[in-house]
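Only a single protein chain was left out; the remaining protein chains are all shown in position.
Each chain gets a letter, A, B and C, in the order it is written, and its residues are counted from 1.
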Amino acid sequence: MSGLSGLYQEIILDQARARHGDGPLDHADAEHHEFNPTCGDELTMRIRLDDSHARIAELAWQGDGCSISMASASTLAELATGRDVDEVRELIDGFRAMLRSQGQGEPDEELLGDAIAFHGVSKYVMRVKCAMLGWVALEACLTEAGSPTHPAVE
Amino acid sequence: MSGLSGLYQEIILDQARARHGDGPLDHADAEHHEFNPTCGDELTMRIRLDDSHARIAELAWQGDGCSISMASASTLAELATGRDVDEVRELIDGFRAMLRSQGQGEPDEELLGDAIAFHGVSKYVMRVKCAMLGWVALEACLTEAGSPTHPAVE
Amino acid sequence: MSDLRRDFPAFDRASGGSTPTAYLDSAATSQRPRQVLDAEREYLEHHLAPVHRGASAAVGHSTTLFEDARATVARFVGAGEREIVWTENATDAINMVSLGIADASAGLGGASARSLALEPGDEIVITEAEHHANLIPWQRLAAKTGARLRAVRVDGHGLWSIDDLAAELGDRTRIVAVAEVSNVTGYLAPVADVVSLAHARGARVVLDACQSVPHRPTDFGAMGVDFAAFSGHKMLGPNGIGVLYGREELLDVLPPARTGGSTITRVTLETAEFLPSPHRFEAGTQPVSQAVALAEAVRYLEAIGMDAIARHESELAARIVEGVSALPGVRIIGPGVGVERAGLVAVSVDGVHAHDVGQFLDEAGIIVRVGHHCAQPLHRALGITASTRASAHVYTTDDEVDRFVDALAGVRGFFGVSDAPAAAVIA
Partner (left out) sequence: MSDLRRDFPAFDRASGGSTPTAYLDSAATSQRPRQVLDAEREYLEHHLAPVHRGASAAVGHSTTLFEDARATVARFVGAGEREIVWTENATDAINMVSLGIADASAGLGGASARSLALEPGDEIVITEAEHHANLIPWQRLAAKTGARLRAVRVDGHGLWSIDDLAAELGDRTRIVAVAEVSNVTGYLAPVADVVSLAHARGARVVLDACQSVPHRPTDFGAMGVDFAAFSGHKMLGPNGIGVLYGREELLDVLPPARTGGSTITRVTLETAEFLPSPHRFEAGTQPVSQAVALAEAVRYLEAIGMDAIARHESELAARIVEGVSALPGVRIIGPGVGVERAGLVAVSVDGVHAHDVGQFLDEAGIIVRVGHHCAQPLHRALGITASTRASAHVYTTDDEVDRFVDALAGVRGFFGVSDAPAAAVIA
């Protein structure tokens, strides 16, 4: 798919409208605010881990931004809620790698699930930050929550 | 005359060595220090007017600089000492005009006397400041000494 | 003006499809005509030498070109040569003033700079519509001196009124800093009124002239402003050069924010004495080739005529405003139909984020600016985080702005916030 329809796939526009995970979260273990200085977009991510601190029990975000940033936060909420912290870190690394690919290569669908819809964004350098907004915020939350750092570091 | 020998006429090199007027002056009516930031050259001009304040009774300068600046101060000392303030202002105006001529036109020998030797300097923009050093200092002295401003203003 | 497009190599740019790219982001940075590029290259290939230092003819020639460029720019804006200081950009020029005043307030610059000094409780007045470049430097100055920063508020269109400005002024007002033309609303400030109100209070006026000097006739001397700032790159000239204008008697005492070579008379290990303006501010090697090119840009603009340029752009703005005001769900920021404004129009599209609007337009071959345009307080006052701005310059055509309006008509349909069908421009 090329051009606009490659970037704004139907699933992305749907996710932007759906805004899964949009809302407050009480008793969060970690909270992180991200700001995109280019456009002024912002997003606050909050998570609660389970008792073992190995799993994301709940995830919620609040924010305002373009369809790409909102859709990617929504997709992330669906993918990360209930998942092991280690797996989520792997997911974030994979997502970042895909977005840096400048449209090259085939994204790993098994790892990324629905997030592969954002492969098209990687061709648009100015939009990579938008797509990463929620993901960077979640990564900061995981670090703040003191979960062990994933070995495959950046 | 072209090239170096047009710039460094024999009379200029002679004047640079002669340094007429080089020395201190007690009981000066006015004193002015000039500094050429390009090369660090400096010159202090001192004058004493006669009782009517219409004539330069004595003029002396001290300084350090290139042959052009030293020669022009020396020439000025010879030309200005004992002359009416009004005449000297006219002389300074004429000298400045000649130096700004970029080698064009014929200098007024009657007005400028020996100072016409500096006509060649006008072709060298970077040296105009050198040739003006003592003259600008004298002009400031005349203003400081409160002598009436010459009507033929710049 | 359509002939002059041939002067701009950027417009030969191979575009992907059949329609050429419409460059509608000149308020951010302008394209440059061959004449300007050639002038800089000519200098670099045939006249490059240091300026103001040395005895050689090459230095003399280079110095003459450099100072002639200053004289050209000075004449262009109604200033004396000693009133024009080269800076890195307009932002740097505004900082040169705010930092110099901070230094004066801290006692640097001695007695002669005292008239510029601020004291705790003094006031600086700006507007809510200012570009960050004309806001943050004043915040810093206030923080350093204990002065208070007061802001004239904007209305629902992003506009401020001279009455509200008058109401903010008081006995402690020392500085009034406003943009002559807003880079978001296109509003033309009533500068004459600002100057007379400010001067009546004994306050100095700092004019952000970034969006005015490149587009309309300017005479700082006649306007009576105390300081002004603008940039080369928005007026068909190069990056890497800006201009600070200041009244000679103020510049001669304003402490230089940056210090170094070429700004001084005598330097010892302990102290340095500074030259008068403009050289006291021009520390280190200057943007010489850029100054030469900027003078060529001035000549290029003058050959067209600043009045003609202003007329051309205000017609384009009217065309956009008219076209956009017919579109449902698209809100114009700034003056509406029939009101005079500069050749830039920012809009907000209901339900679609500006970044998405920009992407959509980009795909249609239309380059606009999306974001907060370095004016976050203004956007916050309007209840939005970002907007979409189209802006014109001498080379902009009716066709380009029509394409902008047409494409804008399709945005909401594409993003599914209305029933309008997606425009045909989408691949």
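Going forward, a residue touches a chain if its C-beta (ideal position, glycine included) is under 8 Å from a C-beta of that chain, and two chains touch if they have at least 3 such contacts.
Quick caveat, the model's predicted, so the values are computed rather than measured.
Participant: Taking the whole complex into account, name the chains on display that the unshown chain touches.
Facilitator: Per the touch rule above, the missing chain touches A, B, C.
Participant: Among C:Arg82, C:Lys144 or C:Arg201, exactly one should touch the missing chain; which is it?
Facilitator: That would be C:Lys144, which touches the missing chain.
Participant: In the whole complex, not just what's shown, which of C:Thr64, C:Ser161, C:Asn239 or C:Thr397 touches the removed chain?
Facilitator: Here the residue in touch with the unshown chain is C:Asn239.
Participant: Out of C:Thr63, C:Thr218, C:Ser262 or C:Ser277, which residue would touch the omitted chain in the full complex?
Facilitator: C:Ser262
Participant: I need the residue numbers on chain A that touch the omitted chain, in ascending order.
Facilitator: So the residues of chain A touching the unseen chain are 35, 37-38, 40, 124-127.
Participant: What residues on chain B make contact with the chain left out of this view?
Facilitator: Output for chain B: 2-5, 7-8, 13, 17, 38-42, 64-68, 124, 127, 130.
Participant: On chain C, where is the contact patch with the chain that was removed from view?
Facilitator: Output for chain C: 9-10, 13, 21, 25, 28-29, 31-32, 37, 41, 44-46, 48-50, 53-59, 87-92, 94-95, 99, 106, 108, 128, 131-133, 135-137, 139-140, 143-144, 149, 151, 231, 233, 238-242, 257-264, 266-272, 283-290, 355, 358-359, 361-362, 367-371, 374, 376-377, 380.
Please note the rule applied: only the chains that are shown with their structure count from here on.
Participant: Give, as an integer number of Å, the spacing between the C-alpha centres of chain C and chain A.
Facilitator: Measuring from centre to centre gives 37 Å for this pair.
Participant: Using Cα averages as centroids, what's the distance between chain A and chain B in whole Å?
Facilitator: So the centre of chain A lies 77 Å away from the centre of chain B.
Participant: I'd like the Å distance between the centres of chain B and chain C, where a centre is the mean of that chain's Cα atoms.
Facilitator: A distance of 45 Å separates the two centres.
Participant: Specify, in ascending order, the residues of chain B that touch 2 or more different other chains.
Facilitator: none
Participant: Quick one: which residues in chain C touch 2 or more of the other chains?
Facilitator: none
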